[in-house]
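Before I ask anything, here is the structure I am working with.
Take a look at subunit A:
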Amino acid sequence: MAYTVRRPNLTFWEKIYLPNIIAGLAITFKHLKKMLKGETHVVMQYPEEKWDAHLPEYYRGAPTLVKDEHGRERCVSCQLCEFICPPRAIKITPGSIPSESKFAKVEKFPEAFDIDMSRCIYCGLCEEVCPEQAIFLRKDYAVTGESRADMVHHKEKLYELGGTMPDLVHKWNPEK
Partner candidate 1 sequence: MSPILFWIFAALMLAFGVSVVVNRDPVASALSLVASFLCLAALFVGLDAFFIGVIQVLVYAGAVMVLFLFIIMLLDLKAEKRRHFNKLALAGGALVTAGFVAGLVRVLSLYPAGNQPFPPLGVAKLDDVRQVGMTLFSNFNLPFQTVGVLVLVASVGVIVLSRRELK
Partner candidate 2 sequence: MELLNTIPWMLIASSVAKTLFLIFLVVLPIVSYTVYAERRVSALIQDRLGPNRTGFPISLFGFKKDLQLFLGGLGQPVADAVKFLLKEEFTPAHVNKFYFWLAPVLAMVPALSTLAVLPFGNYLFGQKMVVADVNVGILYVFAIASIGVYGIVLAGWSSNSKYPFLGGIRASSQMISYELSLGLSAVPVLMIIGNLNLSDAIQYQIDNGWLLLPFTDGKLTLREFLLWIPVLISFIVFTISMFAETNRLPFDLPESETELVAGYHTEYSAMKFALFFLGEYAAMIAGSSIIVVLFLGGWHVPLLPINTLESSMTPGGIALGFLHITAFFAKVIGILIFFIWVRWTLPRFRFDQLMKLGWLYLFEIALVNIFITAGIIALVK
């Protein structure tokens, strides 16, 4: 149904528009003045000031690999993350754990684990799909590099960023 919008009845001063322009100019001037006096502080000066302390718990930054409390690589090279990764940023080369190792029961470990950070979309699916809770999205967001090769995070880098996360999975613990 047609609906007629009622136009507001403007007073003379509203019709000639100038007082409202001046009011608008006053508002913008107030903002300008407050900025000049340094009373408003909205913008952060990035490299000097950072938001890091205020990042929420659920923040999804760079994906990392973690070790457990025994220093074992949690990743068992099941390659689920490689398959689920939407932009196919993850590339895993599985390797076998030698039978004399105390973690021989685990059977496999990633010989190479590369995440191409120029492709990663920080979706967190790898973290979600991991059965071993080995991959986590941490709060690192300043991922930079001077070449495409620089942007690939290798295994060492991933462990360096991830560190250890104890007491999550106990099934591989060596029997006492």
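In this section, a contact is a pair of C-beta atoms (placed from the backbone, for glycine too) under 8 Å apart; a residue touches a chain by one contact, two chains touch by 3 or more; residues count from 1.
Quick note on selection: all candidates are chains of the complex that A comes from, given by their letters.
Being a predicted model, the structure only gives us computed values, none of them experimental.
Participant: What candidate from 1 or 2 touches subunit A in the complex under consideration?
Facilitator: Only one candidate touches subunit A in this complex, namely 2.
Participant: Enumerate the contact residues on subunit A facing candidate 2 in the complex.
Facilitator: 18, 21, 24-25, 27-29, 31-32, 34-36, 40, 42-43, 45
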